[in-house]
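Removed: one protein chain of the complex. Kept in place: all other protein chains.
The chains carry the letters A, B and C, assigned in the order they are written, with residues numbered from 1 in each.
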């Protein structure tokens, strides 16, 4: 029963995403083909482009043809690069995914200890300091953080060479080095979110009765925190990680511009610049699907982690 | 000793007031004409004449930052209004009717949320010509889901509250129950959501303008100033610092206001 | 103490409340919160409704107050079926039956002043103008022992006892005849509890009220009630006059309930009848008599069919196989000796 309900909600959301992406590119005023080719283009050129764009015929037919293609991973052809959209994306995916993965790793490695420390040092200096810095972390736009990092670590301290990306295949260490600064820039706001959220859930759990029971058993404070409180506090944090990944993906679209990294972001910007609708549509759809699938997986793991729900 | 939350709220309000007056003043007076170029005096470092120095065309950075604050507040205000109005309609309907309506509406909201951060704005900007008006609409749509969720959960939480059951038991009509009993409890979470979505709006506007897909010249924007400043980062680092600081300050102000209000609300109820 | 007219004021006839449990289609398990409850309440009387948590007493109370739609069965007020009443008649009925909530803190809107809370019933029924309503609020505050200075205060500024007084005052604003009290004193300390119980008794005399008094505290129920109905797992298991129930309970569950009351006589503890096992889960109510899993006198018939409710003498009924319908029974004889 539970699975039926879960997969139904997933499918419904995916359907709405398909509809949204389809119609977003159909509300273009006038005819997109003539808009691209300009005024003097002949009729056959326009209809030929329309055919390529898949925007001829009645609307619902267009949708089913397009959606059918999407299900078989055929996102149509890019106008500008006259290559299948999917292969274009595939070529740029590794950079964006590795950037997002690195950023998520940094977020968790930094935010988890800080969140716990802030909760344990409740009201004292460490708590105040961490809360203030995370407040700043939330306020600083990640692309500006990127510029500042370039200024400080790139130009002045020269620890990192900027704007030269070495693909993983050639030299893993250099690739890693070139992704570090952008990953940090992307991670800062996410760290702030996770630290604040974990601190709140830790503080909430600390007031629960079972903590008092644990103490009455003679357990040391450390034992109470790590064995009892943290275990309950981490469960809700899982959902935040799901949201983090979506925000990181979106953030990378901008950060790649700051650090001139050949990822999905740069591709999307050029596609938007050339009004290359099929490419933009394909990329946007792929990102949206990834976000939904990740949230779905995170939601499942959240339910699996919590025995109250797992053993309903 | 004033509680921490009132302190944060006060600090947030102070920052917003400071920036708000700056934006208001910029309507009447700006030290230098924002577009007055002075190639000879370009990339001057901050000094008596130009508090924040000059940019690559010799324009006064302080005046441009002041002018851009107007755009930021404008975009924020319009985006929040769109988000609030649309969010309320969706959230209230889903919250009060529940059942299938709620399920369908919430899946639509999830679909909107599937386009994280600026992605949703990017789609709209691709389809329409990128400009100030377009940016406001795009960010407005972006903030709808958050409002819808806050208002829906407010309705759900208070729909089952005992005092609502009591009122219905006395024979109160649906309208009275919503207006007199449920609404007063939803107002404060909406204010908290509004201040937090204001800061998100400013961040997204800055990002879009940085990418050149948001506010277009001649309308001033912190984001676009940052993108212009990036190529001169070596020679004129201050050029990149000023707009960044102002974005962060404004966002900090609204975040502090939002956090302070939320902590206060949690304490009271 | 109670003035018995021949005509009952309120009758609950075969009330059911079932919730959909988990599962789909055939596998869908039904949760019977209330199962075939019928009660008759005479004017001026206090009927106690007692039982442990999950027995359905609150659900029954909420259905009687029309706060909850019964899945089956109906409620008659002065012989008229409530569900058939329309328009003006339904309005008068709504005024005549009022409900006092267990947790006054949750059932009184924290953003309203005491005056708003007490005026609300009058405002909903459009009774009197602003001044008239204000006068009635002040008078009601005096009646429940609070002076009118409380009118401008908020619920969170009051103590538990004072909040419960406001809960009662609010239910009285429309001058009802029948008051359903859901555990009105359970959350209060003993000293405050006695103040509220005295108040309820005085109000009953002053306004000739009829009470359905719901509680799990048998001492309080004994003090307040003329007759008592005992519920277990959604079903009525015994109804009796209060002295009869406490001194010669028929149903084994009632016997266990009464012997479980901690009392100050030292010796009482030794001959207590300890029930084994836990209260069953509402999702899987035992077959036959729902008490058979914990009953010391369980027999085969108890496991198979649910015993019917049978009359036992003048105003007593019981639902238990120990008292089979056919056997010539000398009414009033307690089947199972207590000690």
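Just so it is clear, contacts are C-beta pairs under 8 Å (C-beta built on N, C-alpha and C of every residue); 3 or more make two chains touch, one makes a residue touch a chain.
Here is the rule we use: contacts and distances are computed from a predicted model.
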Protein that the absent chain corresponds to, by UniProt name, given "Acyl-CoA dehydrogenase family protein", "Na(+)/H(+) antiporter subunit F", "ABC transporter ATP-binding protein" or "Heme exporter protein D": "ABC transporter ATP-binding protein"
Omitted chain - touching chains that are shown: A, C
Absent chain, residues of chain C that touch it: 1, 52-53, 159, 189-191, 193-195, 197-198, 201, 216, 218-220, 222-224, 242, 246, 256-257, 259-264, 266, 268-279, 281, 296-297
Missing-partner contacts on chain A, residue numbers: 208-210, 212-220, 227-228, 231-232, 235, 305-308, 311
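FYI, only the chains that are shown with their structure count from here on.
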Chain pair with the higher count of C-beta pairs in contact (A-B, B-C): A-B
Interchain centroid distance [CA atoms averaged], chain A/chain C, Å: 55
Approximate Å spacing (C-alpha centroids) for the pair chain A, chain B: 21
Residue numbers on chain B that touch chain A, as the complex places them: 103-104, 107-108, 110-119, 122-128, 199, 203, 206-207, 210-211, 213, 226, 229-230, 233-234, 237, 240-241, 243-244, 247-249, 251-252, 255-256, 259
Complex contact set, residues of chain B against chain C: 161-163, 165-172, 176, 181, 184-185, 269
Sites on chain A touched by chain B in the complex: 9, 12-13, 16-17, 19-21, 24-25, 27-29, 135-136, 138-141, 143-144, 147-148, 150-151, 155, 246-247, 249-251, 253-254, 257-258, 268-269, 272, 275, 277, 280, 284, 287-289, 291-292
